[in-house]
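Omission of a single protein chain aside, the complex is shown with its protein chains in their original locations.
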């Protein structure tokens, strides 16, 4: 068996999504990448989370071919692969239909940066992609979803904004590894929920760039002061 | 004892509704049909879910007469029967007062198709019936509820849209069997919750027909690519 | 020890409120009345629910004097007593600060009858009292709260509408006995939550009197058809 540690982490990330209430039935998936081997480990498609074991994780190459595993990989594999190809800094990708983030994705709106909870994780709005064209949908849809994500991140550092809303669909999040990606997906959902309430209370709410910078760099980068470092 | 397997499935479907938080007290019921025998198995009326056992399920014929069982069938029986008569493709029916779907039913609005979570299960809006007339309410009310549902589905394939909102009342959902019907009721509630938030964020939200088609046919029909098939 | 059965039921009603999520800390109370003895059994004031035992229930007469018990009765006792005096049909009263019903009370709005869930329990809107005057607040405030409730029910049968919103405060509910009162408080909270969402989806939502009548008399009165009767 290959990539045992990555399989374990990817499985844990998938379980985190369920435990944190981000996943109903099988509506979500997590993956991890081994950058040396250029292989991706991903949840199999449509398998119940409570029957899922680390050894069920499917190993694919960057063309989406199965390298190890008896089960079919998540139907969102091509989106994961495009994100890994375009964002070489990251090591894990997560997709959920968590309720609040999905509502924002369905509304077609970026989640504005409305406070420090957001700023601690996302250095600016969580962007929403444009809608796909009919041709993109009828063509290589799952890959084109990845293209739309990457297109939306032109000029944005994916580690500074580790998540996206796919318009009319749902969120993706990523991170240094699958567990970090799942953590970011959980925070994205919490941020989305608070932003929903905030814009109903005050449609013009927002915070200064100075505040976003302060909170973001408190947790990230060389000058970070948060936690036991 | 008749129809043991169907009783077991119908009981499981009723338990699923409770476990998933769709049912308060006794506000819901699930049934299943044996198309060979033309008999329907349904939850008894007003019995606590935690005391409910598979053998308590009531067996009725298509005229609503009790064929087996000491308890009275659910008071919504006539609606279930009308749905079975008019939608011969289906094998299970579920009725709940789940909060978000009921709010949409009370508002008298169809749940618009706002994203892929919806499209994976419902190939178009979840329709809301017209209000019943006073005569329909004072007459054979429960049966007339079924008539209003069937009327609303003229031109809609009930397997492509496996649920409905009864105006001023609550949702019904259905499926291949009782467990599938309960599953669709759970998804309907999740979709209703996300749609509620979405229309508050953007009253003009919506997705293209191409996206609805793509997601629906990803999970349904000969060309399905989702899961381990 | 007096009134053991009523103490047990009153204790159970108090526990139901906690188990159903209607009570935070000690923000609620249930009572029951013995109409033969003209004695009321009520939860003591400010005691943690998890330390509460049936024998802690306080017995008072209709003047609010303690007849048995070492603890002080709920600070809302005078409201309970006024409700018992004015609504001789009822045997239990419950007060909570459950979130959705309290939000409606704070808004000063009746909860309109928007669907059958409501109609199965409340035969018309759940009324909201007028605000108390400053003199009423500075005077015998708890009793005056009871007066405002009774005033609001002129022309309304308290068994047909077993609950009220006290403006700027929170709900009271009642029933045949304390357990029935708690049940009605739970349904009131569910109805309030769905009504909140409904009026945001459609400010003009509402149902016909015929539908209210049909559902109400399905569960109440001589012609009731619901449950195992």
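The letters A, B and C name the chains in turn, as written, and every chain counts its residues from 1.
Assume a residue touches a chain if its C-beta (ideal position, glycine included) is under 8 Å from a C-beta of that chain, and two chains touch if they have at least 3 such contacts.
Keep in mind it's a predicted model, so treat the numbers as computed, not measured.
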Problem set entry | In the full complex, displayed partners of the excluded chain | A, C
Seminar exercise, completed: Among the options A:68, A:110, A:134 or A:193, the absent chain makes contact with A:193
For this session: Please give every residue of subunit C in contact with the chain that is not shown.
Result: 24-27, 44-47, 71-72, 75, 97, 99-100, 102-109, 131-132, 134, 137-138, 141, 168-170, 196, 199-200
For this session: Determine and list the subunit A residues touching the chain excluded from the picture.
Result: 114-117, 183, 186-187, 190, 193-195, 197-198, 200-202, 205, 207-208, 210-211, 213-214, 218, 225-228
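The rule we apply is simple: only the chains that are shown with their structure count from here on.
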Exercise. Between copies subunit A and subunit C, what's the superposition rotation on C-alpha atoms, in steps of 5 degrees?
Worked result: 180
Seminar exercise, completed: CA centroids of subunit B and subunit C: separation to the nearest Å works out as 33
For this session: Round to the nearest whole Å and give the separation of the Cα centres of subunit A and subunit C.
Result: 46
